[in-house]
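A single protein chain has been removed from this complex, and every other one stays in its place.
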Amino acid sequence: METLSLLMQGFAVAGTPENLMIALVGCFLGTIVGLLPGLGPINGVAILLPIAFAMKLPPESALILLCAVYAGCEYGGRISAILINVPGDAGAVMTTLDGYPMAKKGLAGPALSMSALASFIGALVATIGIVAFAPLLAEWAIAFGPAEYFVLMVLALCCLGGLVGDSLPKALTACLIGLFLSTVGIDSNSGIYRYTFDLLHLQDGIPFIVIVIGLFAVSELMLMLQNAHAAGEPISVTGRLMFNTQEFMLAKWTMLRSALSGFFIGVLPGAGATIASAMCYAAERRMAGKDHQFGQGDIRGVAAPEAANNASANGSLVPMLTLGVPGSGTTAVMIGALTLYNITPGPTLFQDQPVIVWGLIASLFIANVMLLVMNIPLIRVFVKFLSIPNWLLVPGVAAISLVGVYAVHGTTFDLILGTLIGGLGYLLRVMNFPIAPFILGFVLGDMMEQNLRRALSISDGDPSILFASPIAIGLWVAAAAMLIGPRVMKAIDARRVPQEAVAH
Amino acid sequence: MLKKSVLALAACVLAGSAFAAPEKPECIAPAKPGGGFDLTCKLVQSALQNGKYLDAPMRVTYMPGGIGAVAYNTVIANRPAEGGTVVAFSGGSILNLALGKFGKYTEKDVKWVAAVGADYGAVIVRADSPYQNLKDLIEATRANPGKIVYGAGGSVGSQDWMKSALIAREAGVNYKNMRYVAFEGGGEAMTALMGGHVQAYTGDASEVAAHLKGGRVRVLAVLSPERLPGELTAIPTAIEQGYKVEWTIARGYYVGPKVSDADYRWWLGSFDKMLGSPEFDKLRAERGLFPFNLTGDKLADYVGKEVKRYTLLAQEFGLAGQ
Partner (left out) sequence: MSERIFGGVLLLMSLAGIWIGWDLRPPVSYEPVGPRAFPLLVLALLGVCAVMLMREKTSDTVWAPPPVLRRIGALFLIVLAYALLFDKLGFIVATALMTIPVARFFGGSWKQSVAGGLGLGVGMFIFFDRLLDVALPTGLWLNGILG
């Protein structure tokens, strides 16, 4: 078993004291970022990315940190969902439905511990899924040339369907702005400068980190001021902390089912943790028959969404690691982390960087065990963080974000640009433009354009090169399926449950 | 990590005491980490530390942008007098300086300290390619310029492109008629070569050694004045094969224009001492660089000559006035 020996190598990388320490710090910070309302995984990863870089962590350690933060966020989001009825991140929206009622009934302890276990099972199933599927996918991904890369980008953009939100023109606009911004700077084919306005700082293009911090840190602060409502006092955790056997038996299949479906939803680029948790919650509620208390504090109602959102968060690492295609905003930021280290994410990653890939996978196992330990016995520690006052939190986040940008490039030009983009981000977000297509467009734009042009230069202008290989054809088919698939699914779903509105 | 931080902290405390060495030693790598500039900075960092030239460890910071353009302008305009700060440069920086891509400043606006090593161009094909030597490739290009696709890691006007254009010139093919595909960095170009998407890759000597061992590529020529030492000794130069193509990528450091004479002389002295030592040769070889030592005025002369040569090439290749 080649995979197993590679995985063992991965554990050797992830198990060094330094990387264990990094994973622990990442889990801890991630849980805190996750539980703070308003800050989700993408903010956490975006803010920590430049800091990891500035600390001169080697690339595998930096990725371990970011993935631990990502995993931690998915755990942390449920704490505020259960205790103050405010989801700490978008994936935990569904957890509020039964978690908060449970807490009000005095069952905060079991709700927290059961959801932690569900998170663990979801993440574990998904990580096993990564080990099983990712190398298979990476196997045939080696044969990628410029033409195949181009079609891959088309596929990734087609997957955006899942991120569209309410208004198609708005999602398209966001994506196109991202695509346009990716053309700023030197054109890597012809060597001319595009849209740099003679500014030396723009010669290499707009740095990814500047876009990310602008969109996800600066604009977040402005939104926080807008939404500064006094969140309710957290319900204190009293009584028993652990769920009992009866509760476990009730929820065990729920967790497993939700974990499996969450993983597969996560693997599909575009469909993220939010969709996975909503779908699994709705499915479990339907399957529970008449005798359920969903909505009033059913333990399965916290188990299902938590298993699903953790599974899907981990599942979205599969397209990122194998194809270099970000499946979500957060994985797009992680791809940015790789490019920051001059590592080109893509089909050859498994071959060229086994240390990074397998170290990362192994560290997911380790991080999840750490998170389980942190989130059951140590839960009271984290509850305290819910009472950090905003007057300390917000300026701290602002300063840390901008220090991060400064650390990467050492010039204040990037700080100014990041702030301006943050202003734009605020306007877009207030007007309900989805931000994920923006960031994906920015990440994919350059690769898409350059690979198309390269493919056409290789074939001397003959477009048939784009359909020449079986891989390219397969990708075109997949792209078509991604465009049509969700609509078909929606139609089927609507016919099956006409009376029950599927929670969004 | 922790150990390093503690050391750094201790060093910061010690830095107060007076020594001749400039304060706050820092090397700016004008690119993202992992590339050639990073390597250049790491080289001087470890050499200074091993030789105990400095008490405080040297920081390596990154300031990417335009193959050094951002760092060049920042140092001249905002940090001209920092005696402890050296900035890494490469042949690519000199080329862009000559092409006017560094803004209003010229090569006379900084103090050139030392060149410590060099890399040389190389012409690479796939191991199963029909071209056994540079002549085969050049004749094939001459016979049918549309059939041979050159690939490399740089855009039109970059060093990698210039190498391809010079090979094409030897074949009597105008640079406008050759086929060239630009990739994002040498790694991608090498992958494309091995995947059969391009027929020849004009890369660098330092990056081929690892691939040569794997038996996947063949190096037709190195573009150095003489044969290279080490693993590449068996590879003939282009000049040996009768083609006057030479491409040297020097690597070294400069400091800001208003750095005090005392600090500047300290750097010159330290580099002169370091470059003569066998330890430095070893550090340099570990980083895949070949010897190329110039300091002070000699380096400034060299840079001046290179700028003139590149300017002429740019005019010939229609890149001037960009």
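Observations, loosely collected:
So that you can tell them apart, the chains are marked A and B in the order they are listed, and the count of residues begins at 1 in each.
Just so we're on the same page, a contact is a pair of C-beta atoms (placed from the backbone, for glycine too) under 8 Å apart; a residue touches a chain by one contact, two chains touch by 3 or more.
Owing to the predicted nature of the structure, the values given are computational and were not obtained by experimental measurement.
Of the candidate positions A:24, A:90, A:199 or A:394, contact with the unshown chain belongs to A:394. Touching the missing chain, out of A:248, A:406 or A:476, is residue A:406.
One of A:8, A:21, A:136 or A:192 touches the chain omitted from the figure, and that residue is A:192.
Even with one chain removed from view, chain A keeps its contact list with that chain: residues 51, 54-56, 166-167, 169-170, 172-173, 176-177, 179-180, 183, 187, 189-192, 194-195, 218, 221-222, 224-226, 228, 389-396, 398-400, 402-403, 406-407, 410, 412, 415-416, 418-420, 422-423, 426-427, 430-432, 445, 449, 452-453, 456-457, 460-461. Looking at chain B, the residues touching the absent chain are 4-5, 8-9, 12, 15-16, 23-24, 26, 59, 61, 78, 156-157, 175-176, 178-181, 317-319, 322.
The rule is simple: only the chains that are shown with their structure count from here on.
Of all the residues in chain B, the ones that touch chain A in their complex are 1, 28, 32-35, 61-66, 69-70, 73-74, 101-103, 146, 149, 154-158, 161, 179-185, 187-188, 191-192, 195, 197-198, 322. Residues 18, 53, 55-57, 143, 145-146, 186-192, 200-201, 203-204, 207, 340-344, 348, 408-411, 450, 454, 457-458, 460 of chain A touch chain B in their complex.
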